[in-house]
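Here the complex is missing one protein chain, while the rest keep their positions.
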Amino acid sequence: MTLPAESIIVRSRKAASPMANRETPFIFNEWYVAAFASDIGRDLMPRTLLGKRVVLFRTLDGTAVAMDDRCVHRSFPLSRSTLEGDTIVCNYHGFRYDARGDLIQVPSQKACPQGIGIRTYPLLEKGPLLWIWMGDAERADESLLPDQPWTRADDWRCTRDYFLHPGNYVSMHENLLDLTHLSFLHANTIGTPDFAPAPYKLGLKEGHYSLVRSVIPTRLPEVWSRSTGIHGDTAARIITSEFLSPALHRVGGRYYDTALPEHSRPTFHIFTAHILTPETRNSMHYHIIHGRDFALDDEALGQAMHTGLIAAFQEDVEGLGALERVLDSADEQHYEISVASDAPAAAMRVHLKRRAELEQQRLGA
Amino acid sequence: MTLPAESIIVRSRKAASPMANRETPFIFNEWYVAAFASDIGRDLMPRTLLGKRVVLFRTLDGTAVAMDDRCVHRSFPLSRSTLEGDTIVCNYHGFRYDARGDLIQVPSQKACPQGIGIRTYPLLEKGPLLWIWMGDAERADESLLPDQPWTRADDWRCTRDYFLHPGNYVSMHENLLDLTHLSFLHANTIGTPDFAPAPYKLGLKEGHYSLVRSVIPTRLPEVWSRSTGIHGDTAARIITSEFLSPALHRVGGRYYDTALPEHSRPTFHIFTAHILTPETRNSMHYHIIHGRDFALDDEALGQAMHTGLIAAFQEDVEGLGALERVLDSADEQHYEISVASDAPAAAMRVHLKRRAELEQQRLGA
Partner (left out) sequence: MTLPAESIIVRSRKAASPMANRETPFIFNEWYVAAFASDIGRDLMPRTLLGKRVVLFRTLDGTAVAMDDRCVHRSFPLSRSTLEGDTIVCNYHGFRYDARGDLIQVPSQKACPQGIGIRTYPLLEKGPLLWIWMGDAERADESLLPDQPWTRADDWRCTRDYFLHPGNYVSMHENLLDLTHLSFLHANTIGTPDFAPAPYKLGLKEGHYSLVRSVIPTRLPEVWSRSTGIHGDTAARIITSEFLSPALHRVGGRYYDTALPEHSRPTFHIFTAHILTPETRNSMHYHIIHGRDFALDDEALGQAMHTGLIAAFQEDVEGLGALERVLDSADEQHYEISVASDAPAAAMRVHLKRRAELEQQRLGA
């Protein structure tokens, strides 16, 4: 065809208009992962989070600190400055800040101006993750944390990884909420042809969107058949994609062998936390925690699972990076068409846009 | 001088205002060369044409196909997808399109939505060239093709080449319509000092602009004296520059030896098709077909002519690329002054701008 009917394009655009995309402002009143806890220490680490330059470090007692990466005097980056005890000394004119961000010394004069300081951000450290709240500090409530106790539980074993992903975070959430793409983008790694057409159930609760796909029976891709020992065509693979917050998506896999008696067969759980922190409109810090509840002591197996999974995620990074370049050149004629399995992703995008707009309205008020 | 008189600058700007430049919108209702026919096969080839990302391939029966390089679902580039028979399967969620661009399968569901598809573009294959029509499909009339039968004629021999040229296509048309520059930009390749001051005739028919320069007698540059065997100061060199369409310029050379009797001396024709396809405002696909009507079987001579010519075109690519960087930094005080030999180029630029504006008006209507 030369073009879809104008009526279809109009309908598609109308459907997309309440959905978040890469132009939508970030949602600030939310916990995001700033870094793996183990990445932060006594070096001043710069990182751009939600479009803002932040410097991260730990005080002598190990407390993590995050503050704007810029001296309030002449905007010199504090990440190029010096950590002395629990204070940062700007490497330009020596302005000294304590770990609360308060200015406590101006070397060129005896008196230090009062009430001056750098914005610091609430942090929460939970197991391997360091969470940051970039919005209104008084709303930074620990109860809002999408905590993942399994990432630090004794009966789980986890590995981790990180990508600086060259695409926006909304597209990655959408990627994760419909794993149809396992059969195509990941055909050579973690996908099988029967994954895409398998039956699924949707979850559309406000702020919590999910899609559960049951591929029964199936033959597992090599990385999972090797780790679970289910090698035949009788495997069950039940995958739950869950949007838990703008910062977090969890994919939970349940595997068993349908050839074994139901009451005695083992069930294998493989979870992945996809931790998404916008860097800019077109890039994202992508932290990954990958865990299993079996073969806890088999480190070689854990490493093989990790390697297999990361090979697949590399495909996401490259594919969504290429997609982002297409969006770069989108003109006013751009449109996208959705299908049934996009329902959770569409609802999620409407949710993100509504929250972003509410924040913007409050800022404007 | 510190500056030309204000009156001269005002007059120059007024003269330039109806002329196309790199800011002028592209002309879409026109045949452009998408690629050499031999460049397209069973690989999915991405190419940006007139600012639009297109993917090119051939079906199993060899028919060339061009369509927008983006799945209508989530904008994944089809050029990173899979060609299966005569269908493209998007490498993200597996949407399958036939060679007409119609969506024929959505793997995550049984029913395929109807009336959905990707925009495809009319193509015409003529000898070595694959032409594309990026405008209104119903206007894609083969009779509008600026066909060049000599490029595939038995009594001609042709070679070809390609540059991704870092400048806009209007400047290249202008470059070709006044070959005065042979004496300067190409002084060491295909130019001689007597070329610039030689007498010329202008052709200013609407949509067809030309300049014929007769350098008689002259000594040919080495590349042409070697190929024609005219080594003395008695050569005739008659060069016709012709704008044939926004996509095509032909330079035709006629050479003979004035020392020989008119009725018996041989005449040598050397033609070059300069095929200009805008990629972006500041870049251009530059396809070249270079032919001769003599020494048809002397492949070594053909190769030497080609090498000599491409050395000159490399000078155009570098020179006009440098000029483009000057235009990048042009401010509101920018002006250009024209001389007599610019008349065809000026008329051509007025023609291009008028056509572009007419198309824009129709789009707006």
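What to note about this one:
Per-chain numbering from 1; labels A and B assigned in written order.
Rule of thumb we're sticking to: a residue touches a chain if its C-beta (ideal position, glycine included) is under 8 Å from a C-beta of that chain, and two chains touch if they have at least 3 such contacts.
Note that this is a predicted model, so its numbers are computed, not measured.
Contact with the undisplayed chain is limited, among A:Asn21, A:Thr120, A:Ser210 or A:Ser341, to A:Thr120.
When the whole complex is considered, the residue among B:Ala196, B:Ile238, B:Val251 or B:Ala311 that touches the unshown chain is B:Ala196. In the complete assembly, the contact with the undisplayed chain comes from B:Ser341, out of B:Gln105, B:Ser341 or B:Gln360. Contact residues of chain B toward the unshown chain are 1-5, 8, 171, 174, 178, 180-181, 183-185, 196-197, 200, 319, 322-323, 325-327, 329-331, 334-341.
Along chain A, the points of touch with the absent chain fall at residues 48, 51, 53, 69-70, 72-77, 80, 89-94, 100-102, 106-109, 113, 115-121, 137.
Heads up, the rule we're going with is that only the chains that are shown with their structure count from here on.
Computed centre separation for the pair chain A/chain B is 47 angstrom, with centres defined by C-alpha atoms.
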